[in-house]
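My questions all concern the structure below.
Complex shown without one protein chain; remaining protein chains in place.
What follows is subunit A.
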Amino acid sequence: MDDMTTTAVPAASTTEVVGFDQVTKTYGTVRAVDGLSLRLHPGETVALLGPNGAGKSTTLDLLLGLKQPDAGTVSVFGTGPREAIVAGRVGAMLQSGGLMDDVTVAELVKLSCSLHPRPYKAADVMARAGIAQIADRKVNKLSGGQAQRVRFALATAGDSDLIILDEPTTGMDVSARQAFWATMREQADQGRTVLFATHYLEEADAIADRVLVLHRGRLLADGTAAEIKARAGARRIAFDLEGAVDAAALRALPFLTGIDVSGQTVRIQSSDADATVHALYGLGLYPRNLEVAGLGLEQAFVAITEAEEAKQSC
């Protein structure tokens, strides 16, 4: 960290892909994005996670210059979003992005290649996006999943440094989805920064090095999938007790973030399972059928957003 402060050039300008500083966007009385600050760094694969209405789409629109923030600044590669797009540094597919009617897939992909300052060959782009077989089909005759692949092809028509994908696998079946993420991983492996919004939590868990949890336009959590899980009470401990269950004593266990007692069965969420189990034995109890399991990202996500909602309603 120290060497950064001694370099003459500010580190941010050379290593920062995306910078949001206190960005706010309001629609009427609704704050779609509320004082959002975040940084993306080169080569990261980042998932933007959040329930509907969390502000994901607005965040991406601001990032791409489709909307202007009411307050705060958005920079992409140290410039404004539009400048970065014109320089060919950003490739993006949006859910709301339509396609040109009455032209073939190949014609549309060729157009995208012509528009990019550092284009790839249209044939290669189509092969990579898995749409070579439908090259001659009219764009308006495609299935939802095929249209998504065409959008992906448009987003990857040239050598861009940042790829933005908004719910890219919507309308795809499981195998198509897996094939898609394999394609996308190639993009990431070439050193590109990839930012994708998704509501498929297993995708964020499996693919992203970093997960941003957005809720009501604010950043709730920012870390690896493992860290997000840890934040929500990473481990679930379940066991049975014989005799009367002293719920009050159990509630006083260290690192406990949640408890559910039903009959003889106790389920605990803990941010440090080792310490919690150790203390459990310390109480002189003898738990049977002890199970310690990781919490899925989905549950972690629900836990974080619920905790936030509870905080706001107090």
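The rule is simple: a contact is a pair of C-beta atoms (placed from the backbone, for glycine too) under 8 Å apart; a residue touches a chain by one contact, two chains touch by 3 or more; residues count from 1.
We adopt the following convention: contacts and distances are computed from a predicted model.
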{"item": "Name of the absent chain as recorded in UniProt (options \"Heme chaperone HemW\", \"ABC transporter permease\", \"Hydrogenase-4 component E\" or \"Succinate dehydrogenase / fumarate reductase flavoprotein subunit\")", "value": "\"ABC transporter permease\""}
{"item": "Touch with the omitted chain, as defined above, among A:V23, A:L36, A:L49 or A:I85", "value": "A:I85"}
{"item": "Per the touch definition above, residue among A:G97, A:P254 or A:G282 touching the missing chain", "value": "A:G97"}
{"item": "Residue ranges of subunit A at the interface with the undisplayed chain", "value": "64-66, 68, 85-88, 90-94, 96-103, 107-108, 110-112, 114-117, 151, 154-155"}
